[in-house]
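These notes concern the structure reproduced below.
One chain of protein is taken out of this complex; the other chains stay put.
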Amino acid sequence: MQSRERIDKRLTNGFALGVIWLAAIATVGALGTILLYVIVNGIGQLTPAFILTWPHGVNMEGGIWPTIQATLYVTALAMLITTPIAVLAAVYLAEYAVQGRLVSTIRFAADSLASVPSIVMGLFGLALFVEGIGMGFSVIAAALALSFLLLPIIVRTTEEAIRAVPKYIRWGSYGLGASKWQTVSRIVLPSAMPRITTGVILAAGRAAGETAVVIYTMGTMINAPLLPLDPGRTMPVHLMLMAQEGINMPAAYGTALLLVLMVLGFNLTARYIGRRNRRMQG
Amino acid sequence: MSDSHDPRTGEPIPEMCADDKATMAAPNPPSDSGLSTISKATYFKEAALKNLFLVCACVAVAGVGLIFLFVGLKGWPIFAKVGIGEFLTGAKWYPTKGFFGILPLIVNSLLAMAGALVLGAPLAIGTAVFLSEVASPKVRELVRPAVELLAGIPSVVYGFFGLVLLRPIIAQLFGGLGFGLFTVWLILAVMILPTIAALTEDALRSVPEGIREASYAMGATKWQTIWRVLLPAAKIGIIDAIILGMGRAIGETMAVVMVAGNARVIPDGIFKPFLTLTTVIVMDMPYASGDHRTALFGVAIILFIISMLFVASIRVISRFGKGMS
Partner (left out) sequence: MIRRSTVCLAVAIAAVCLPGLSGCAKADVASQTSLTVTGSTTVLPIAEVAAEDFQAANPGKRVLVAGVGSSAGIESVANGTSDIGTSSRDLKPEEKSLGLIDTKIALDAIAVIVNPSNPVSGLTKAQVSDIFQGKITNWKQVGGPDLEIGLVNRDEASGTREAFSKFVLGTSDFDPTAAVLPGTGQVRSVVAQAAGAVGYISLGFVDSTVKALAVDGIPADEKTVADGTYPLWRTLHFFTKGEPKGLVRAYIDFVLSDKIQNTVVRDAGFLPITEGGK
């Protein structure tokens, strides 16, 4: 009887582990299918002309340069606005905060912001920045709306980065007579910087891929924005419109591929920084 | 995703949950003890900086408040006009004729979310278990980046993929147009997978190593350990992960709008088109005016409240779970 139990145990174990392997394979497979499909169909579009020229003609033939510029501009502006605030907020939560109602409220608010559906954020941007304050469809309105979306993400990763700095380093600093801010600014933050940078770059990747927020705050007009008040159409918005119109599918595939490459670029850069940091820390 | 290991001893540092993190604030320097070891100038500077950081942290609270204020203000008139009860339970959404009942939209959103969870959660938990317990370090190096990459793909690209590849295939295989709940479930399941998998993996990793060793010492196989010891131990974290996945599924717009078919009824089959709380906004907003537009802002505030409810329920469950242990 005992050996029967042992065989049953082993059979279930083998079967279950097989199922688990299948799950992992399905996950990787899903990623592979999506990437492969986008690459295979879009690669033909990736000529310098596509990247650097403007769309023209009946169905946006030509290139998609203005959308690339719009995407980079709004992403950069959003990161510029949100990073200082988020990092300092994380410093507060990690270094100064004491458990209490205020901190609980802040955390609840941050978690809520993180799970806001992006279309709600888009309507919020429309209500407050575009119409309320009167910025109109503009890069700055989109960047401000995006920064609310990105804030909790960067706060979370920065906080984790700060907490990962070992305590004994701080004690050493205090032991030398440093004040709290001196310790934070000269010891803790520099030490956590690679992780913080990783988090920021990943958040930038998220910002670049946002559609629902941008479409209600930056508009859909093809334009290469120069000033923050200019409207524009970003790559994800362009992809959505191209796919919906359905007439110039090659351009849609090309845009999809470029977008995926951009996000992949952000992802790989963040990963590279993280790996280099880990290697340096030994 | 962070390496929670003590760098000196190599021991894993257990993941702290939100409340623990708040109580264990970093130690304060001796200057806080009341002895005047620093000048008044430095004291004021320190205090000012602390308040600046506090203001930055409160931006999050301000954000939530502003969203409520502005979206709520724009959406309020429809509640006043139609009555919030009628808005939420009315069975007909036909704004151009004056019908503002979002019940079909709510039902459709829930249906989409439920199916995505049934498909995606087991897949995600399986992947997390794989990463945490089954995979060798080399394989882990391959699979974990894959999961992170899945998380990074923009939702438009998912929608686009669903539209151009999945929809025609489903139309071929099952007849009909290829839009509908089934297609949405497939796409949403893949989208919420990284969210649930990452959090489940974190939860599994935070189960102390000793528990695993004890289980193996008693002769349990790997699967028995996973199923009877680890997963129950990580239960709270896994439930949190699932709720977060639910929130993500119900809030997704771009991917859904491209494959759902957007008919404003409760579908009578899983291959029939339907409209959800999120897709109604994106479909109607371009041309909505007057009451219709107000109603869309009303839908947005309902969505916001739903997502906050998910966040609150995670908190409640975590506190409840801790009370039990």
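When the chains are written out, they are named A and B in that same order, and each has its own residue count from 1.
The rule is simple: a residue touches a chain if its C-beta (ideal position, glycine included) is under 8 Å from a C-beta of that chain, and two chains touch if they have at least 3 such contacts.
Since we're looking at a predicted model, the values are computed, not measured.
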The listed residue (A:T83, A:S112, A:T234 or A:N267) that touches the chain absent from the view is A:T83
Of A:S138, A:T217 or A:N267, the residue that touches the missing chain is A:S138
Counting contacts across the full complex, list the positions on chain B that touch the omitted chain.
94, 96, 163, 167-168, 171-172, 175-179, 261-265, 267-268, 272-273, 275, 283-284, 286-287, 289
Could you pull out which residues of chain A are in touch with the chain that's been left out?
56-59, 77, 80-81, 83-84, 87-88, 135, 138, 140, 185-186, 189-190, 219-223, 227-229, 243-249
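We adopt the following convention: only the chains that are shown with their structure count from here on.
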Centre to centre, by mean C-alpha position, how many angstrom separate chain A and chain B?
15
Given the complex with chain A, which residues does chain B contribute to the contact?
2-4, 6-8, 18-19, 21-23, 25-32, 37-38, 42, 45-46, 49-50, 52-54, 56-61, 63-64, 66-67, 70-71, 73-74, 122-127, 129-131, 134-135, 142-143, 145-150, 152-161, 163-165, 190, 193, 197, 221-224, 226-227, 244, 247-248, 250-254, 258, 278, 281-282, 285, 296-297, 300-301, 303-304, 307-308, 310-312, 314-315
Counting only contacts in the complex, chain A reaches chain B at residues 9-10, 12-13, 16-17, 19-24, 26-28, 30-31, 34, 37-38, 84-86, 88-89, 91-99, 103-113, 115-121, 123-124, 127-128, 132, 148, 151-152, 155, 159-161, 163-164, 166-167, 170-171, 173-174, 177-181, 183, 195, 202, 205-206, 208-212, 216, 236, 239-240, 243-244, 249, 252, 256, 259-260, 263-264, 266-267, 271, 278, 281
